[in-house]
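Note sheet for the following structure.
A single protein chain has been omitted from the complex, and every remaining protein chain is retained in its original position.
Labels run A and B following the written order; every chain starts at residue 1.
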Amino acid sequence: MSHRLPAPLGDVIDRSSVISFTWNGKKLQGFEGDTIASALLANGEHILGRSMKYHRPRGVLTADFWDPNTTVQVDDEPNVRASHRKLADGMAVSAQNVWPSLKFDVKAANGLVGRFLTAGFYYKTFMKPAKLWPAYEHVLAKFAPGGSVDLDTPHGRYDKRHAHPDVVVAGGGPSGMAAALAAAEAGSSVMLVEHEHQLGGHLLWGSNDDRAAANELAAACAAAGVEILTNSTVAGRYEDNWISISQRSHPGVIERLIKARGKTLVGAAGTIERPYVFQGNDLPGVMTSGAAQRLIRMYGVKPGTRAVVFTANESGDSAVEALQSAGISIARVVDARAGEGITSASGSKSRVKRVTLSDGTTVECDLLVTAVGWTTPTSLLNMAGDRPVYDADAARFFPAGPPDNVLATGGMIGDGSRDELIAHGRATGELAAGRAAVVRHRLQAATARAAAVDGPEPDYPADERTPLDRAQHPELYRSTTHGIVDYSEDVSSKDLFSAAGEGFDSVELIKRFTTATMGPSQGKLETVNTVAVLAEARNETIAEVGTTVWRPPYAPISLGALAGRINEPTRVSVLQPWHEANGATPILAGQWVRPEHYGDPAAEVRNTRTNVGIIDVTPLGKLDLQGPDVPKLLNLLYTNKWMALPIGGVRYGLMCAEDGVVLDDGVTARLGEEHYLMTTTSSGAAKIWNWIEMWLQTEHPDWQVHVTPVTTGLTSINIAGPNSRELLGRLTTDIDLDPTAFPYMNVRRGTIAGVQNCIAWRIGFTGELSYEIHVPSGHAVHVWEQLLDQGADLGVKAFGLEAQRIMRLEKGHFIVGQDTDGLSKAPVTGLNPLLKLDKDDWAGMPEVAWTMESGDHPVIVACQPDNGSVVPEEAAQILRAGTTEIVGRITSSRMSPTLNRSICLAQVTKEFAAPGTSLEVLLVSGERITATVQEHHAHFDPEGARLRG
Amino acid sequence: MLLVPCPNCGPMNAADLSYNGESHRRPDPKTCTPEEWRTYLYLRENPSGWLLENWYCSSGCRRHFKIERHTLTGELRAPVLPGRKPGATQGDMK
Partner (left out) sequence: MGKNKPPAKYSAAGLLWRGLRKQSWPRVWREPEFKSTYDVVIIGGGVHGLATAYYLASNHGITNIAVVDKQYLGSGGSGRNTAIVRSNYLTPEGVAFYDRSLDLYNSMSNDLNLNVMFSERGHLTLAHTDSALRTMNWRAEVNKLQGINSSVITPAEIKKLTPSLDVSADTRYPILGALYHPPGGTIRHDAVVWGYARGADAYGVDLHQKTEVLDILVEGGSGPEGKGPSGKVTGVRTSKGDIHAPVVVNCTAGWASQLSNMAGVTLPITTHPLQAAVTEPVKTFLPTVVVSGSLHVYVSQTDRGELVFGASVDPVATYNMSGTLEFTEELAGHVLELMPGISKMRLLRQWAGLCDMTPDYSPVMGPTPVDGFYVDVGWGTYGFKAGPVSGEQMAACVANGTTPELIKPFELSRFTEGTLVGEKGAAAVGH
């Protein structure tokens, strides 16, 4: 560590704890507390990467999170900010953007042709021949900046937290700490969030007094109960102070996303030091005054041996002191306040060697420190709607005035001594706490059911803070030469001039054309320089040009943290463990995991058709409806009539949306005088519940109907097949299954397998004699097992979803959403007798009426391929014979184990719907086959003798 | 995320509610013309400004209610339950 300075320099490193790491394969050492960059500099490694376009060598520029020149690869993690990330033992660090190596980089040849690679050059070339662009593109992609992703990276531990603080303070410098402290003392719960690894802000690299004051404030905050989050960033401020915080310091977690509903947000993000634009400003060895001070005072690293300092402010002056304390000789202090300036710097490829001053003299050096002013990182305030305004006297933008629940303090709004900043912070904290108390009170009062709120609403405090002064500062953006404006994008002031000259002369256009401000530092360093150069090119003031809107997040967040613990739940019936233990192949159907089959779906069909089968149909949506007005509701939502359904009756119904398009279908049973059970499709369950509530609450609030979803409360089992009556009969004593006592489309309640309060109804989705039973879920496994036990000699076997799909297709039942689509109005189903136009009202009725009147709609038909061994794919198109005109499509198809031939449902235009019509079906293979439209939808037992039996 | 005050539950994260869009009068299905019905189905004022709209407290009390929201600024006026009159003011939530 040849460039390490002796203690007491190096406040934050612990020299007793040595850390080993590798840099491009070379073994190096640093200390606990080092950043990767400080450790590299301590080892004399001052080139940390290369620039994106021209591949120029780059070194430390700002030595903090925003440093655009020091992103590196660390193990499997790309784009690690070496000037911010703390060194850890065993890190494998390597430079990015270099090929074949950091020292020898062939792409640097780009620098030679730089004159031709002006911003936006690619828009102007590679047009011809068009075929070659992909080849060019391929080459350009090789120049993509950034590190590499290891696609085998496991999803590590990420987490989320919801928080409800009164006050969130973004920034832990003197004003932020003071604000947090004052707010906590005023009774607020406070989160104090600091981007860097410790509280203190700019005091950390200031005088001894500054550092002592920082420690004192930090301790006071902790003692006052402020929740302190370091190495954490307030990343976003969304509507109603919904605040995202990226916490990189939570133990055991790579990164945690905190979502906080802050009652007041305090912006105390300080200022960011701006680089100066001049020829050679990106040479390694050129850095900001903050960078020099941080390196020396915090990390004990010597950034050079002989320095020129260009200063326009106290930070530059303080840098001179820091450099002196580090034993660096000061070749020259160039004071902008005295009218002095620098024009350019030059050097070898890898380091600055000399600086040319405005008076023409040149000074030899290996370090050039600039202190030319500040940028206010108004990003969070932008997100709150604030649009910053330029102040030429202070040479920076200031917030115009964020909304009431967002307050700014400190360097973001002015300048002052340490004590003045602290005083302003305190006043801001008190105001924030006062406003938070009002918001808290109102939120509680607005929650009707909450316990009575204590006392009257506190007064809403007005902003009576004494404003901070704004220090005069010369407007220093660009010297007389051209230099880099955007380091991460390699955009120079010359590029900006030429873009403006071409007409890309508003901030937004120039940003898009040149990509200035679009890179990983998100414009924190670049935006104001871009604006200033554009103003110069347009011969306007900076205020006239204005600035761009900073978009969230404030600092990049990992996808892992945004995702958190990945947890996408699925639903299962209580029988699912049984299914899986008994060989079921699970299938995801919407949210549900269900048994697709237990080995052989065709065998399941045959067994059900000859003996008896049972299937778990729990995902059917089930709504318990009670009240005197249920029939009116049913009459309104279904297309058919419901006023006369007797107790014990079951009816099928079709629902339409208001545009007449089929919405859902199912059966509803009348269980008692004012008690009904409605079923919906599995995927429609939640939608239909909402649909019912909507009608009841908005159109018919006077109707008395109470709706309770019971989808999982009742486990539903369909018992189907010729032996189903016999089987159910063995399990029930109090339900009379005699077909005259319990006919088709009827419902009974009773005891099944000893379980009381079961519901059984006779319906026929599979086309067999069948009973669908709904059993309180706590007893469902017992009932299921009893069915299998008691029916062993009857040949009972479980069947899965696939067998059910086959049987329903054999029976010709359509499925909403499969055989119908987003444009299928009710008449498409062919269920015209169920579309009762003589009712007063039902959802979708007018459209259905007009569609029926015009007759202009496709219809669902059953069809069978003439070659029964061919199963056309679902989605196979039906064409007018010999043409490519589409006249329909196959919507469902299967090989029928019952009929031993392929069967289909299709949607066809009216012209092709008549029974006996020959259809030409285009298979996915391209082959055309013919199929014949059937008389009935049901391919099997069209009269329904089996199910009515 | 916007805080939307359910008349029952109080301020809720908007993501916990369902949004049902612009509030519309439903024409009489027996007598309306296709044009009236399709105006109800499809045409929307869609203003950039104050809009009376339908919300559903889907992850809370399952109340449908109407509220006036400014579609540009996100400001909200007091919510109204169907069948009740607008009037009672709901404090400013911000």
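Miscellaneous remarks
To be clear about the criterion, contacts are C-beta pairs under 8 Å (C-beta built on N, C-alpha and C of every residue); 3 or more make two chains touch, one makes a residue touch a chain.
Only a predicted model underlies this, so the values are computations on that prediction, with no experimental measurement involved.
Considering the full assembly, A:G503 is the residue among A:G187, A:G327 or A:G503 that touches the omitted chain.
Touching the missing chain, out of B:H24, B:R38 or B:R77, is residue B:R38.
Interface residues of chain B facing the missing partner chain: 1-2, 14-15, 18-19, 21-22, 34-35, 38-39, 41-48, 51, 53, 71-74. Residues of chain A that touch the chain left out of view are 76-79, 115-116, 118, 121-128, 130, 133-134, 137, 140-141, 144-156, 158, 236, 238-239, 242, 244, 257, 259, 383, 385, 498, 501-504, 506, 508-509, 512-513, 518, 520, 522, 551-553, 556-564, 566, 568, 570, 588-590, 659, 817-818, 821-823, 847, 850-851, 873-877, 879, 884, 886, 889, 922, 924.
Note that in this section only the chains that are shown with their structure count from here on.
Per-chain CA centroids place chain A at a distance of 26 Å from chain B.
Considering their complex, residues 1-3, 5, 7-11, 13, 18, 20, 26, 29-30, 32, 34, 37, 40-41, 54, 56, 58, 62-64, 74, 82-83, 90-94 of chain B touch chain A. Of all residues in chain A, those touching chain B in their complex are 238-240, 242, 261, 403-405, 439, 442-443, 445-450, 658-659, 690, 693-694, 697-699, 701-702, 840-842, 845-847, 850.
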